[in-house]
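Input: a single structure, listed below in structure tokens.
All protein chains but one are shown in place.
A and B label the chains in the order they appear, each numbered from 1.
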Amino acid sequence: MSTPSRTVRVRSSGRAVHDTLTAYLFILPSLAVIGVFGIFPLFFTLYVSLFKWRPGGKVAFLGLGNYAEIFGKDALPLLAVLASIAGFVLAGLLIRRRRSRAGGLLLAAGLIVLAASLVALAFFLPALVAHGDKEIFDALRVTVWYSIGTVPLQLAAGMLLAVALSRRMRGQQAFRVVYLLPYISPAVASAAVFELLFSLRPDSFANQLLLLFGGKPLQWLQEPKGIIPLIFGAVPRAAGVGVVPSYWLQWAQGPSLALMSIIFYSLWVFIGYYALIYLNGLSAIPRQLYEAAEVDGAGRIRRFFSITVPLLSPTTYFLTLLGVIGTFKAFTHIYVLRHPAASGTVDPLSVSIFFTFFRKARLGYASAMSILLFAIVVGLAILQQRTLEKGVSYGD
Amino acid sequence: MKRAPLVLAILLLPLLVFGQGKDLAGVDPTGQTINFWYQHSKDRDTQMKSMLDDFNKSNEWNITVKGEYAGPYDQIYNKMIASIAAKNPPELVVAYQNQSATYAVSDALADMNPYVNDPKWGLGKELDDFFKGFISQDVNAQFGGKRLGFPPNRSIEVMYCNMALLKSVGIMAPPKTWDEFEAACRKVTNAEKGTYGYALDNLDASHIFAFLVSRGGGIALADGSGYDLNTRQMKATMMYMQRLVASGAARKIPKKYDDQTDFGNGLCAFTTGSTSGLTFYDSAVKSGKSGAFEWVIAPIPQVLASGIPALDLYGASVSIPKTTPQKQLAAWLFIKWFSEPKQQAQWTKYSLYFPVRRAAEPLIKDLLDKNKNFAIAWNLLKTANLKAEPPYAGYDLVRDAINAAYSRILDGADIDQTLAELDVQANKLFKDSAP
Partner (left out) sequence: MATDRARPRGEAEVPRSPSRPGRVRIARKGSPAGRACLYLLLFLGAFVAVMPFLFMASTSLKTIAETITRVSPIPFHPDFWPASPQWVNYIFAWTRARFGLYFRNSVLTAALTVAGVLFTSSLAAYAFAKIRFFGSKVLFAVLLATLIIPESVYLVPNFITITRLGWYDRLAGLTVPFMASAFYIFLLRQFFAQLPTELLESSRIDGAGHVRSFLSIMLPLSHAPLFTVAFLAFIGSWNSLQWPLVATSSPRWRPITVGLTTFITDAGPENQLRMAGAMIAVLPVLLLYFVAQKQFTEAIARSGIKG
């Protein structure tokens, strides 16, 4: 979107120089702070990640040693996994061109590449995890579950809530104020409450609610078991079946109950916020569209899916970007809600990095982990921009 | 004359050869201010501060010690790591042997041997009065025999027993063996009354160490090259506790100190904890739901009923971070003052920690007569077979790993597999954290 106004016209080259100097003077304070604390750190982290660095200072130069510890010294699994990721991207590109000429061929090629990538991933990811730092890959798994558990629900519930709140009714403003409360209150405080609400004591709120529905008390924030075995009763034996199946069996357990409790907290915080953003987007949809659709005989649900959802897609795209990247950056409430008993199933990479730095005092290794996190976030942002934005319709 | 510099150099040569950093005679501790980080909270914080006041007023060098409650041990550890990085550590800090080892990896601590052995400032003959087991704990082989800390007090892990509850089901004395303990837990568990046997704290690996020690086991490899966590004693401990929790006779607590709270409210028959918790348990019982009731402390259950119990020796030492020679000496002088029998007795009376030397015993006689539980504990300290947790750098992280494994096992995980993984993980942490 281009901005409507112009900058002040330059009168002469002398003016241009003067303007440039003034501009930089104006920007200097920001640049100084952001330069030292926002840009320099990125390069400094890269530097630190090449060393064994303890609180007292540098200890030894490791080169890529820290990264070797993260991914394991064996290069094959890492290369295979990276290749499979590249394969997914390639497959996506090929499949998207299916509507063009020679589309059938491209589609077939795309599907083959997709299948090959899936197989490669299925075999080599477990090998990568086995060779590398298990804690980091557990953290990535936690982040994936956390994303899947929060973003789609927040989008859907937020959208529905916004539609509900956009109708004429009394107390509309009051409702909006109330629904935003969870978002504006400090996470340390509200997470502290949730810690009590989801405690494993039989008299905690969550357990009392469960009792009301005839269930037995659960361990909630302290329960590292996945929700799939908890719901369906079966605990797939992950021991003694070989590296590959046992790794994927772990995924089959789903997020842990502890992580689910944290997801509940996130939903409680963000649904109101998402609804507000959607409300903003809703107000830009012209009424005529709905009127016209109604005249054509479209029911409320049809109108929702053919008008509301597509026209809200820019907002959805923005919120998806915000949401997914947000799950990688999430820290405060997880730090408050996490319990050591469930540590491997509730700590995303950001928390893992924090403890590697703060408790294990391995500054070099923590830096390497944060470079990995950065690379993932950038990769995701680019990916989302390339793929999702294609599906966004900016007006008719 | 021209030869003066040469003569001077020759005269000073002995200093160069013998005196570098080890000669404390020339160091002047006058007027120094010492920041002391400790884990004593609330009442104990107040009591420690009053003792610091005494020192500040009475010491001949005008040294001022400022005490600060810096959080529980874990938090002090985190803070120390950060302050070492920031190059402004406190002048005196409480640290367990493995924590001081981790600080020593960053070369942040002063070796205390020169202070202990110094002809002018040291302990001299008095060193013999200290319990050998305590004094030698802080001499760390991983660091070439440097003394990384000094004990201001000690404690042991014991079992707290709600005798009122036990007697109500016909058990007249604390259980001596694990079999008796299990039977007692089951007997006491009553869903209607809401009572149960053992309030299980799975957040403190010291409990597990105490259980291992009672079964004749330990955590470290005999040659000091790492950890040995997949032992039969560990397996036995895990199977036992897994069974107890599954039957409902033991309950996991949601967070720290909840076992003390439940005990105080009369809900459970047993907890395990440090003798330094005696005063806190006392007030928990008095302010609890059921008011005061009869309770005692007893040794951790053992395998056999007879014989000397094997117990876990607790209590952190104090360490002197490297700052300036003057501040280091001043910090040492405070430690020395604190270790005098009079101060040891005073601190014991306040905190119910144990003194670390024999000369203090006559001075605490009235306490021993008055406080039955403390007397039991003191006797155990003198007679039991005491073992301490390994002083390895990075052991704090291994404790975290042990807690996590314990928790998973209590939830029903496969013991063999979990212990095998734990052993691998612990030894990796050993390598990562080594100097």
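Here is the rule we go by: a residue touches a chain if its C-beta (ideal position, glycine included) is under 8 Å from a C-beta of that chain, and two chains touch if they have at least 3 such contacts.
Quantities reported herein were computed from a predicted structural model and do not represent experimental measurements.
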Item to check | Shown chains that the omitted chain touches within the full complex | outcome: A, B
Next on the checklist: In the whole complex, not just what's shown, which of B:V27, B:A82 or B:A236 touches the removed chain?
Outcome noted: B:A82
Item to check | Sole contact to the chain not displayed, among A:F88, A:W248 or A:F354 | outcome: A:F354
Item to check | Hidden partner chain, residues of subunit A it touches | outcome: 1, 3-8, 10, 16, 19-20, 22-24, 26-27, 29-34, 36-42, 44-45, 48, 161, 164-169, 172-173, 175-190, 192-194, 196-197, 203, 205, 208-209, 212, 268, 272-273, 276-277, 279-280, 282-288, 290-292, 314-315, 317-319, 325, 328-329, 331-332, 335-336, 349-350, 353-354, 357-358, 363, 366-367, 369-371, 373-374, 377-378, 381
Item to check | Touching residues (missing chain, whole complex) on subunit B | outcome: 41, 68, 70-72, 74-75, 79, 82-83, 85-88, 255-258, 260-261, 265, 287-289
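Here is the rule we use: only the chains that are shown with their structure count from here on.
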Next on the checklist: As a quick test, compute the distance in whole Å between the mean CA positions of subunit A and subunit B.
Outcome noted: 42
Checklist entry - How about subunit B: which of its residues touch subunit A in the complex? => result 77-78, 81-82, 84-85, 102, 105-108, 202-203, 252, 254-255, 394, 396-397, 400, 403-404, 407-408, 411-412, 414, 417, 432-433
Item to check | subunit A - residues contacting subunit B, complex | outcome: 54-56, 199-201, 219, 222-225, 235, 239, 339-344, 358-363
